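Worksheet: one structure, shown below.
Removed from the display is one protein chain of the complex; every other protein chain stays in position.
Chain nomenclature is as follows: A and B, assigned in order of appearance, with residue numbering initiated at 1 for each chain independently.
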Amino acid sequence: MSDTHAQSAAFVRREMVPPAAPPPGEVGPLRWVRENLMSSWFNAILTVVSLYLIFMILSDILPWTLNGIWNAGSLSECREIRNARELESAACWAVINERWLQLLFGFYPTDDRLLASWFYAEELAAAGGMEAVFGLAADSTARIEFVGEMKRSLGNLTLFFFGYWRPLLALVLLVVAVAPVLYGSLPRKMLLFSLAYPFIAVFLLWGGSVWGPVTVAAGLVAAILVGRVVGGLWGMLIGLLSAIAAFLFIFFNPLGIIGVQGLFPILPHVVGMLDQIMPIGLPAIDSDDFGGFMLAIIIGTSGIVLSLPLGIVLALGRQSDMPLIRWICVSFIEVIRGVPLIVWLFTASLLLNYFLPPGTDFDLLLRVIIMVTLFASAYLAEVIRGGLAALPKGQYEAADSLGLDYWKSMQLVILPQALKISIPGIVNTFIGLFKDTTLVVFIGLRDPLGLTNAIRATGEWNGIYWELYIFVALLFFTFCFFMSRYSMYLERKLATDHR
Amino acid sequence: MADITDAPRDGFRLSQLLYDARYRSMTIQVIAAILLMLMLVELVDNAVTNLAALGKDIRFSFLWSTSGYDINQRLIPYTSQDTHARAALVGILNTLLVAFLGCILATVIGVLAGVMRLSKNWLVARIMTFYVEAMRNTPLLIWILIVFAVMTEATPQPREFREGGGASMILWDSVAISNRGVFIPKPVWAEGSGLVVAVFLLSIAGIFVLRRFARKQQEQTGKQLPVFWISLGLFFVPALLTFFVMGRPISLEMPELGGFNFTGGVQIRNSFIALWLALALYTSAFIAEIVRSGILAVSKGQTEAAFALGIQPNRTMQLIILPQALRVIVPPLISQYLNLTKNSSLAIAVGYMDVRSTLGGITINQTGRELEGMLLLGIFYLITSLIISAFMNLYNSSVKLKER
Partner (left out) sequence: MKKSVFFGALAIAGLTAGVATAQSTLEQVQERGTLQCGSNEGLAGFAAPDANGNWEGFDVALCRAIATAVLGDPQAVEFVPLTSQTRFTALAAGEVDVLVRNSTWTFSRDTDLGLDFKGVNYYDGQAFMVRSDLGVSSALELDGATVCIQTGTTTELNLADFFRVNNMSYEPVPVATNAEGQQQYLAGACDVYTTDMSALAATRATFENVDEHVILPEIVSKEPLGPVVRHGDNEWGDIVGWTLMGLVAAEEFGVTSANVRELAEAPTDNPQLNRMLGTSGDFGPMIGLSNDWLVNVIAAVGNYGEIFEENIGENTPVGLARGLNALWTEGGLQYAMPFN
């Protein structure tokens, strides 16, 4: 073969030609630019306009941001420094430097005893020791001065990690508690911790006797156990009724209606007894001290977690074939969703007390959490309804054909699947709710925006606002951005599961 | 397991209420009804008791007493000597105004941003992604405050429009952008202006008739009329002709600087602009996502099929892609409108006098009637939402896929 070639052609190349380099416009960054920025004259114009816009915005903002002044005691000091440096504009980040702890935690008290004994021991000894400064009989004004001096000398980072260990620990544990719900690969036993977490969080954040949350948890377990045992003996319904009865006797005083006071509810007696035998606890902290970003997280998280069961019930109710139940659920959902959150918050702050039995008095934070829970449950109900509707009809029919009754089929077949595909929607609802927590500023809670008002009211920082707004906006952005990224990831992951 | 194939023969037993699926739902509903009634009675009873303890009662007569406060932006005549009810009405109109205009602007920006996010231009797509993420992941309230601060800080004060000041009016001295708002010319209607408006409205109706005619003709004969140019002519020519024939009955009153502020013209207040812009920008980010996913939801095969039929790209968009994408886009779009309307209650942050600030704010505060005021406020929002949802349901049923 090769011989014939050699005879018929004058020249035959025997080796491969090395591939020629592509023309300069088709390679490397240039090609990228041409394809992605200049693919047509219209795109080229768009690119130029965008570049110009970016330049305009950055040339305004960057010098202001980067020239920012980080160390100053007040806005007027900032201005002096700025003028001394002959800068045209400069951000006064000093306000963030001084107040970021306040923006994160509000007026939540630091653990001063711990700080003093770990980091300020010498001065504490000089001031007369722990009891002389922090004891019950100590002079509170002197204590405030001592603590103020201590905080100035310790610096904000130490305060952050050690002074606020309670909310920080609660946050870390929150992540641990939520993890098994969000990541299916973690051991199921961790769900037990998720169940216990609300009580741990309440104890960490509000403090007080450890026996409060412990006995509440024990009471709930007891009520459920009573239901289980009795139910096993005499049937489900009687079991349910006795569980409710046990619950009422533990937590409320059902006999109060016929005028019997005293022994019931059992819980306070038990707590009191345990407290006397073994007083363990953390210093109690009033809800009024809660504030800042922490408040947003508390309201947002508890709103979503508490609204889940209610949302599930509402979603199921909306699909029920009993007209009255459906009607109740639909009207609840529509009424809640039809009215803005801010109106509900004003209702919580101005009106909720009117509808409670005379003499009851919740604190505002609790009322807001209740209102937010109701609000979120209506939105969650719609999300979960979407999840229920997305399940193929065969699943319902399969459950029915197995002879499962309604609750069993929901519990074992429908809900696990429906909830799983609703998780991205639930996370999105959470992000929305979390952003909406800023509205509590209008009813006087000290959320980050409310704190900016308080900070601007002080003589030193009067008249400052960009820096504070930007800081708060960045806080929320970071949090929400990662949540939404996570929800997108989840959506992708779940989508592959089902197709 | 109960044997459900065997219907009980010997009449009705009490336990059937619980264990027979036929009666059980009835039992549960009756119990639910009783519980609901009990709860409502309890709530009302508590409210009455608590109000009585505070020496209050539930009355709506405060609505007809003199309000005593002024409202800056009013679409209907109102003074501080009018009633609280009228103040509430002024607020309602303000809410509806900002919500309506907000929806329009949000749609425009949202569609643009959504399409641009899909742009082949890398830079533009990135900028739009950044825009959407920044808007969506930061609370609306902060955006409102930031936009408001920008509006008040970045625009000149009215006094800077004086001689020697740094600012000047734009568009041939007809529009002034100041930090108290934008002042635009106000049309003055003289005699004969009614005719001009009538002609204008007629020519708009004419345009619609023309379009319908053109479509019919195309379906029958395949010929396309130059609809765009004829519409353009119809839009301007007759109205302008009448305008000049009638001797220019409509004139403009220009804003002028006088005293402390601009006088004459229409003032579009800063609080309104800030709220409007912030609501529109925030909502547009969500709309952009809806539009993007709507367009992506139309399968690529549709485009290819259209091209295979030889349909031009812009006709493809118009006739093939958009109608299908709209089915996906519109329902969540309307729920975004609903959100925007509800979010307009954040007007309180910039001092825009919407219904929450008048009825739900100052009126409640001056009269101490929080229960009644909040009730009315809730009912207003609820009705508005229900009307919007009704539109959504109407649309949904009209575009529902006709399944066989």
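Operating definition for what follows: a residue touches a chain if its C-beta (ideal position, glycine included) is under 8 Å from a C-beta of that chain, and two chains touch if they have at least 3 such contacts.
Since this is a predicted model, take the numbers as computed values, not measurements.
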item: Chain not shown: contacting residue from A:Leu87, A:Leu241, A:Leu364 or A:Leu494; value: A:Leu364
item: Listed residues A:Leu62, A:Leu182, A:Leu195 or A:Met488, member touching the removed chain; value: A:Leu195
item: Per the touch definition above, residue among A:Ala90, A:Leu306 or A:Met371 touching the missing chain; value: A:Leu306
item: Residue in contact with the excluded chain [from B:Asn46, B:Gln324 or B:Gln366]; value: B:Gln366
item: Option from A:Ser76, A:Thr158, A:Gln319 or A:Gln395 whose C-beta touches the chain left out; value: A:Ser76
item: Hidden partner interface residues of chain B, rising order; value: 54-56, 68-72, 79-81, 149, 152-153, 157-159, 179-180, 258-261, 263, 270-271, 348-349, 351, 353, 357, 361-362, 364-366, 368, 370
item: For chain A, the residues touching the chain missing from this view; value: 76, 79, 98-99, 102, 106-107, 109, 140-141, 143-144, 147-148, 151, 191, 194-195, 198-199, 202, 212-213, 216-217, 219-220, 224, 247, 251-252, 265, 267-268, 286, 288-289, 302, 305-306, 308-310, 312, 346, 349-350, 353, 356, 359-364, 366, 369-370, 373, 442-446, 450, 453-459, 462-463, 465
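As a working rule, only the chains that are shown with their structure count from here on.
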item: Centre-to-centre distance between chain B and chain A (centres being mean Cα positions), rounded to whole Å; value: 30
item: Of chain A, residues touching chain B in the complex; value: 35-37, 39, 43, 46-47, 50-51, 53-54, 237, 321-325, 328, 334-335, 337-343, 346-347, 350-351, 353-358, 403, 431, 435-436, 438-439, 441-442, 449, 465-466, 469, 472-473, 476-477, 480-481, 484
item: Touching residues on chain B, where the partner in the complex is chain A; value: 1, 18, 25, 28-29, 32-33, 36, 43, 46-47, 49-51, 53, 119-124, 127, 133-134, 136-142, 145-146, 149, 342-343, 345-346, 348, 356, 360, 364, 370-371, 374, 377-378, 381-382, 384-386, 389
